[in-house]
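Quick notes on the structure that follows.
A single protein chain has been omitted from the complex, and every remaining protein chain is retained in its original position.
First chain written, first letter: the chains are A, B, C, D and E, and each begins at residue 1.
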């Protein structure tokens, strides 16, 4: 009879909090969007599934051992832990966790021991998060893989398109301003570090957004990653109206001259040039851009093809799976179901829109000032969202002029946007972090 | 001359304990069974090899740094460690290890430092075990891979076969009873947690058995894993006599109606249905069944094929290698050469036999009660041992009726058995663990 | 304005120390040698790139959190840390790091907390080094992969060539003598452990050299790995003059009898024989040779081809990438730019030359003493550098006699050299380490 | 501690086996309902497109030359890796 | 702590966007110089050899039998793994 009670009390039905039910539905929604609507499935399938796992009541997969002990332990255990921490046990789990986090390292060891002794251990997703994201390694490895899949040829053929990638990053910083504005008027409560992490959604670059959030605002990571990937999937819906509103039909019909041939040596040298520039000017962007350049060098140098193949296949796939599940661990109800999430979702789409607009406007300007014709539609690709944004530029261009193939021209600003948001990430970590 | 003595005393010949020699032979036997007899070679080659490595005298590959220091250190070091632990040095290594394990966390840190300072470090296999098994990650990743290789089509075409998978799990619980019985009569000395871990051998599922043992009875993990994989390899010998004894020739000749077509949408939805049910009813099974469902969803959803391919190939292979070596680390003589190992081996085969019998009997019952003909031979596949048990059902069926192709019908109970033992694992961890 | 200063002070231009600039050029040189000259690109591309990353001023990628805090922190933080360590803050970073390393474990925890609280974390490359090399796992996994790519057929057909592999290891021990000699005359300051680690360069085996250095002389690891891989790439230039000087044209023209067929069973049994011998005689070589034999057994046994394929492809590639970056982390200016590096580079090439010479001389002796003709050119392959040294033997042989195909004959001593230097590594760890 | 271990074992057996049967029973129910629901509201429009496009019929013939080519292609691919 | 957060945000925007533009501007410069340098001093002697050797022309024909063989080879290779 006791056993029946044990089982019943251990079951999810009894322990389910309303928030957990909601979050399981959110997880199912993400899976639906990924599987049926094709929203960035490589990331959103693991994230959505991880989100469901994280909210299984009583399983505690997303919590560290101590938090599991506090959430599920009996009053005796809580009393013992509270005594060790030198606080009262009746302040609730949040107060005890806060006391634990500010306790000295030896006290933490003793409390860890108490939790382990009572049979509580770190949840599976918590472990994944610690290894994959808290250490910073998974976003960096994915960035290495992205580097190994990136062709800088179109950018090297027309380096000025780097300015388009720069302009589109204004979406990031405008969003920072939006986030602090919402805080100033009292609608939200974001710190400047939170605002910076939210802004990076405008970079339209998943691993960069996750990396920055893990450093500056780990609590918001779930919402930021979900927003970033969802809006990247929505690029074909978000961008075209903005692009059409800011350009005339004549501009959209501009045909561009064919790109020059780029030699293999230039392609090998470029990642090294970029790396040196990072080393000289912005060391805080070194992890992200360093791994990116490393991946690209492995691809282009032609003598380590077996490493490059592995980076582009099994390594990036394995990392993606654990990165996604780890992000899912941040979709626990008590962290995700917060008004801040609504703010992040709203600010994220604004970031995409402003980035798109700035890219297009900069392209118009360059078309006016420059001697060679430049179709303003390729400016929107500067937000990155590789290669979706470049395809959108191509598609909108074809609408205006069926002989207008912008894809390769848009790949230049597209990869420039990746560099641009990594640079922005470095600046923000440098100014706000630490 | 001193150096010659150092080398000679460091050599294996001098340090070899009889148990280590025996265990090296056991390792060679496992390799022989794997390579020549085809006994589950993917696991038994790494396990057997790891078992040999673990028993290399003086190498200490399977021990933590502290145990290596105690086993190989001079009296001065032992005295210093004993003093730190506040016990006498003459109680032997086991007493000192016990004192170390029950010491406070800061004392442990100091002793760790002493061992490291004297040049002792964690053995290679001990590290593998810590990362792969103690953390729980390797069995879960393998279960994800198994999920990505599992086709639930036959189960979905005939969901009632889930009952066969349920019935065959009685082998697990009967074995628990056997283990406590042996303890009650004084032949063995198993705790209830040990008994539960031993019972899971009857689940005929390697990763599930390893996962449960790592939680409930780490010391018995080596014997349990070896028993589980060996008996899985012996399924074609263990099952047929039991199947023939419990069925008439007429029953074995029953032809079953062809399975209906199962749509892709059903296959995508099934892992989610299973996941939700786990979340509602049995959170303690969430890690195992969650990863299993995740792997299956990746396979079926069709939009993340590159992840699914990696999970089924490089990821599961890499994990298998380190899982096997880690299991091998539990074949150290002082843990494996114990009467409990004999008990585990004896109980394991009983578990397989009872599971097989219950599956067949349940199938007979369902054939009697149901309207559609059901060949009792597919009941034995409910123990899992995918896909060997299903092939055995098919083969025994063909003996009785050369037109009787049971393979696809037996795949239903076969995968049901995987779910069934994962559920049993969850129950046991919930009731006995923590 | 403050922000501008923050950014400027955070930039690399301001923080760049001369040594870092030099090391970035060294990294670029390694990349040039790897990409344009084909110097062992699989390792030297990651090592060179890692070396550049490690020397990015202000990024601190190669340092632990505490060292980053000491290098970049303000005087307040340094004072606080110094107070915790009980030393003065004006002794400089090196003195504080030394005090930290000799402090008790709880003091270290407190200092770690101070560094983390001030926003400093372990550098990316430092993390890679800890996981990949300090744990010993990456060289061992690569050795497993090398084992899975090695064919012992030629060695088994002519086991006496093992003596050639033994003789060539004299390069290792002669170099040890050279290193202690330089120390004795005061030109260098190597400990006996340093000398042993430097000697292993003569083994011409990358993973073995890295493994031994990580145990015996972590500070020299960067220089030792760079020397080992560079000289391995230079084998076609280093060896031929020595080989020609020590042999007559008639000796070089000797044709050898065709190798006998080696059965699969012999190939399966050989790694087990080697393993048992290691277990009995030299447990300290067990990690290296154990993993090597394991890889080879997986390849030869024929029943775990999917594991063997993964070991030879994605696993070894992934490990190579992180091993290379980790080695690069040891190319930080303050460790690499030292006179000891010059000594290591000089001793390394001597080691290769002596190893080559001893191999050739032993082959001449065996040709004199034995009844079957043995071309002395295959002796040089005993240094390992698989398969480059064997190809060199073949090429020099063809010069003397266009019908003289020595490649397969040279593969025997070539793989014998791998075993030989792993044995030497075991001896040195046994005598010098711990 | 070992006192009453038989009772513990019996209890574990009863509750464990009970849970397994109840859980899988509910899964039978849920699966059946799901299949009906999917079959009624989301039937497959067309015969499911096989994802790994099957080789065109010609290739299935046991033409020895074709097999030779296939073998060589696979062999060359593998040896390149 | 939240006092003056607007100022912090404005500052972050100014310095951040400034750095992005300056950095990418310098990159334009460095890239252009690099391309000129490489083009002048290390021009490609011959048309860059494509690394993954392109299929010989015959294979590009849409010969159905050839396509069948290719399909079968790929299929067999995949199913072997």
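Definition applied: contacts are C-beta pairs under 8 Å (C-beta built on N, C-alpha and C of every residue); 3 or more make two chains touch, one makes a residue touch a chain.
Everything numeric in this text was worked out from a predicted model, so none of it was measured.
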{"item": "Touching the absent chain when the full complex is considered, from C:95, C:116 or C:277", "value": "C:277"}
{"item": "Selected from C:181, C:218, C:236 or C:387 as touching the chain missing from the view", "value": "C:181"}
{"item": "Residue among C:38, C:159 or C:241 touching the omitted chain", "value": "C:159"}
{"item": "Sole residue of C:33, C:99, C:195 or C:316 that reaches the chain not shown, by the stated touch rule", "value": "C:195"}
{"item": "Touching residues on chain C - with respect to the absent chain", "value": "155-156, 159-160, 162-163, 165-166, 169-170, 172-174, 176-177, 179-181, 183-184, 189, 191-192, 195-196, 262-266, 269-270, 273-274, 277, 281-282, 302, 305, 416, 419-420, 423-424, 427-428, 431-432"}
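Going forward, only the chains that are shown with their structure count from here on.
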{"item": "Angle of rotation relating chain A to chain B [CA atoms, steps of 5 degrees]", "value": "120"}
{"item": "Approximate Å spacing (C-alpha centroids) for the pair chain A, chain C", "value": "37"}
{"item": "For chain A paired with chain E, centre-to-centre distance based on mean C-alpha positions, whole Å", "value": "21"}
{"item": "Residues within chain C bordering two or more other chains", "value": "3, 7, 106, 306, 313-314"}
{"item": "Shared interface positions of chain E, touching two or more other chains", "value": "12, 15, 19, 81"}
